[in-house]
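Right, one structure below, let's go through it.
Removed: one protein chain of the complex. Kept in place: all other protein chains.
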């Protein structure tokens, strides 16, 4: 049966790991949510269990793509939703790689996974089959080995996506990630633990589904127009050249680079770990997600001496701004090779890079201040001490003692037991991203639906504003998050947000038979924004009585030190505004 | 008078002068003029940092100032 693009339903594959059964439904009612974040949020809303542990087997895991996925340039993402074991409420994560292409080619728009396998399992989902395969021998293998084993056992090289967890996910660390095709990730909020709790080691997806094109000429013309904008304007060139690592020097020069657990906002060794230095010393190639001609994935290589007698190995890992910050400046690491070494350890264990770095930075200070002891850390955690951090990362993944077990639940839990909340860099319960730019960033990551800097990119407003005005900050944070709800429901990579303005989005949709208007997109933006809020409320989320960590007020941003009273006031203003809009939206339904 | 300038490599695509350099400028040259001299498009500039402080385009430069010209930091 051929699956026409532009059909009026969302084709959902339901997989239950307990019964090892699957079901397929054509959901006309979900069509108005288009795909990606929209569809995934709705599916989470209807399948999640309130008042039940996030890692309970009845909880769902959803992955969704959109109608433009893979067939237009830079529409590369898949969106996952789940109940986050890290924050206890709404969990959402985005990943590129080959996943969206594979799901599309298998003939599905969304996948819902529930239940728990009796024993470690990996799923194989193709256009012709759904298999539950024995993964017992893979349990305990790192990300790389797991990928290799599946690659060798299963057919379809070049056309498949393999997503998998490492030890951290198996051990239910609440900030464990799911690796997607080696260089990309569902990174934050603990989706790795959701997999682990279901005894799900990996999923391989591929397909040869017949996907005929309705009107080739119009489609290809629009494809080429967008392709040209992507490759020939400077809208995206920076992502290919140095990539996001160019941010290190920029943020450092304006005192916004979080350094040594935010004791400083610039780093005396910033030039030594800048994007420029990485490119000069370590960059060996660039890779793309499928369907993107830019190639923003920067692979850095370093030599590691593993034994006396000139014994070397070479390691290649992908690096980005967030990693150079969290596993670099935040830990006081002074050379590119050392940063890559720490990244490699985090990758193999299957941990979220940002949260891991922030947790380690906190632990470094907590150790110095005597809140925890050397018996707890089993390592001499000190800023700049790479090998000790490498040890600690393994300890987190393996949860070797009570201390590591506790910090394996994130700083939210760690400070309950050990104190040190003043210097625990948390925003909305999630560890801080790499920008200490000002009020818009601080507010933005706190209130963002998935507590990510990418929810609304507050750091963008902080940098380009001539003056920081309260009303403007609120306006910006809300409107930007709503616009991104459209982009992420269409699974468009946010790097192409300038290419995919409203007009371009509508053109692409129309050319494949989805005749939406600008008003439809605005309606979608609001629906998705407020559906996420509804889910958060149902899961017990509230920002009442929220306290920001003291450290963020002690270290200057590019606008000088932030004032706690003002930030609290901004938060209050935001909540009032959004609650009122939420009321209106709820009544309007 | 002499000043030290570093221009982020990002600007090479506009044909700007990039990298670290010492240049001669006239008295009363402001930042805007400097950008013109270096062929850096104003609208692509994020920040101009002089002696480690952010300045506006109308800032007038002094002898031995240390200038860094950079674009904005964007999402990752």
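The chains carry the letters A and B, assigned in the order they are written, with residues numbered from 1 in each.
Just so it is clear, a residue touches a chain if its C-beta (ideal position, glycine included) is under 8 Å from a C-beta of that chain, and two chains touch if they have at least 3 such contacts.
Here is the rule we go by: contacts and distances are computed from a predicted model.
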Could you tell me which of "Anti-sigma factor antagonist", "PTS sugar transporter subunit IIB", "[Fe-S]-binding protein" or "Serine/threonine-protein kinase RsbW" is the UniProt name of the chain missing from the displayed complex? "[Fe-S]-binding protein"
Out of all the chains shown, which come into contact with the hidden one? A
Return the single residue from A:105, A:199, A:336 or A:531 that touches the missing chain. A:105
Which residue, A:36, A:115 or A:291, contacts the hidden chain when the whole complex is considered? A:291
Among A:31, A:139 or A:227, which residue is in contact with the omitted chain in the full complex? A:227
Have a look at A:235, A:316, A:468 or A:543 and name the one touching the chain we're not showing. A:316
Contacting the left-out chain: of A:16, A:154, A:209 or A:225, that is A:209
In the full complex, which bits of chain A touch the chain not displayed? Write them out. 2, 5, 70-71, 73, 101, 104-105, 144, 147-148, 151, 157-159, 181-183, 207-213, 216, 219-220, 223, 227, 231, 285-295, 316
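Definition applied: only the chains that are shown with their structure count from here on.
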State the interface residues of chain B toward chain A in the complex, per the touch definition above. 8-10, 13, 46-47, 49, 52, 54, 68, 70-76
Within their complex, chain A touches chain B through residues 234, 237-238, 241-244, 246-247, 249-251, 253-254, 256, 276, 320-322, 434-435, 453-454, 457, 459-460, 463-464, 494-495, 558
